[in-house]
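Everything on this sheet refers to the single structure shown next.
Rest of the complex left out; these chains stay put.
Residue numbering begins at 1 within each chain, and the chains themselves are lettered A and B in the order written.
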Amino acid sequence: MLIALLNDNLTLLLAIAAGVLCVLGLQGLSHPKTARRGNLCAMAGMALAIALAFVHPSMEAYGWVLLGLAAGAVVGVPLARKTPLTSLPQLVAVFHSLVGLAAALVALGMYLQKQAFGLMEAKLALEMGLGAAIGLITLTGSILAALKLQGTIGGRPWGWWGRHYLNLGLGVGIVACTAWFTLTFSPVAFGLIFILSLILGWTLVAPIGGADMPVVVSMLNSYSGWAAAATGFAVESPLLIMVGALVGVSGAILSYVMCHAMQRSFISVILGGFGNAEAAVGEASTTPSKAAALAGTEDVAYLLNEAEQVIIVPGYGMAVAQAQHAVKALTQQLLAKGIEVRFAIHPVAGRMPGHMNVLLAEADIPYDLVEELEDVNPRFAEADVVLILGANDVVNPAAQTDKSSPIYGMPVLEAWHAKRVFVVKRSHRPGYAGIDNPLFTLPNAALVLGDAKEIVEKIGTALKAA
Amino acid sequence: MEIDIFTWLVVVLILSGIIGYFVVWGVTPALHTPLMAVTNAISGIVVVAAMAVAGPSILSIDVCAMLPCPYPQYVVPMQWAARVIGVVAVALCAVNIFGGFAITARMLAMYKPKEEKKA
């Protein structure tokens, strides 16, 4: 029979210790130097948590539990090892869905166990209903987000006018069923909570455009944390509550940071208003309005060779092309010629916060060449050449000039102030937000069409010849 | 001294939320991707609850002599169902934990000691 997790003073203190280790884990991320130590702390915390669950007096089915853990490890580790870094956002979304499902299953399992002996209580029913609802919303929401990110279903938002009423109705339905369940412990009510939550997760995320998926993923991260916390109340585990709150707060803060960097309100993202505008513009702008100048790799190499200051702006395209190592080689060539090279990182370049930093770090590009938005923007005016590698929205001047643009107000990298701007991309298609970029047709700008990695390599070869 | 455990758990929630606020704002933006990965891993903490569901021994129908079992004939099957569900939940969480930490480690391995000079 299930015994509540809190059984003695020592276990409580050890559980808190496990939670503190997780805090130290996040604390380690305050600096790259301590980050790996932090990760080890978090691992130790989780190991301690699992160990405590193992020595719990009610634990009997060691074999079964070990089987479950082993199965998870066998699936999880290769997944983590093999997934290309560009698919990380999807993978993270999938992982969130698993936690959501697990929280719902825990609620279901507890219900079966308690009902078997006729031991359900109202307070427990409330907590279980809450845990299951948050968990299942996370489940379908994350799956949909992952599919949108993967491109399996179009990132196109679902613009039906009635969607807000539908969501509201589903929300009210879940609350009502939870109340019903709390009072009667009826399996029908519990089942309805499951079904309605599954639907709500989907309909919440469906209206949101693909461009906003990273915010959604972060929000679902937060939800998965609150699902864990709700489960913690049901099983009376302060550890679950502590770690759940950490995760919940972390996801919320990251969503906030992203929305802030895109200069948009969280509410408008969640209600999917932006997604709409984007869809409309996106369709119109698959062909550029004015012809953009084109340039060849030799042109770029020639001008780089003449330059004194070069700024490289990496974007999502660099990640897709896995061009970071080629970029590193090019950087070394330029530095060897005494040319000053900087990397300009926009906070939402790529598809996750810090995405570009991870890639540049992978290629071992020195940290001190990398600059953030505020520091680098004044420097564009002095730059001779700006090389934009698969970035688009984050260098879009419309954000400053075109009030009707959906990204109006978002701070961008002001690459256009430089003497020469080269944009490496494969086509005339717009970036993730689906909007035209007037930068490409400016007189000092030219497109270099092709895969970022190949182009950078060709520039390198041409530069060697120069 | 009639403080419920529930209230203490609320206290833990409040204080942990505050800790989370400070610790997350302290994370350097360059490490926001590893942060997502590591919070993903630790959200697998639900494994503790899953183990509590999967772990207990299966009691025989005799227990219904003492407890108000509503459907005595299903007492054993329901417990087994709970165990299976618990094990599945354990496995799901384990994917998260192992996968999440592996991804984090993979990302952090890129921030090599050489870059650590910028203190």
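Note that in this section a residue touches a chain if its C-beta (ideal position, glycine included) is under 8 Å from a C-beta of that chain, and two chains touch if they have at least 3 such contacts.
Please read all numbers here as calculations on a predicted model, not as lab measurements.
Visitor: Stoichiometry of the whole complex?
Guide: A x2, B x2
Definition applied: only the chains that are shown with their structure count from here on.
Visitor: Show me the residue ranges of subunit B that touch subunit A in the complex, using the header's touch definition.
Guide: Where subunit B meets subunit A, its residues are 5-6, 8-9, 12-13, 16-17, 19-21, 23-57, 59, 63-64, 67-71, 74-75, 78-79, 81-83, 85-112, 114-119.
Visitor: Note which residues of subunit A are touching subunit B in the complex, please.
Guide: 1-3, 5-6, 19, 22-23, 25-27, 29-33, 35-36, 38-39, 42-43, 45-46, 49-50, 52-54, 56, 58-62, 64-65, 67-73, 75-77, 79-81, 83, 85, 88, 91-92, 95-96, 98-99, 101-103, 105-106, 108-110, 112-113, 115-119, 123, 217-218, 221, 224-225, 227-229, 231-251, 253-254, 257, 347, 352-355, 357-358, 361-362, 364, 366-368, 370, 372
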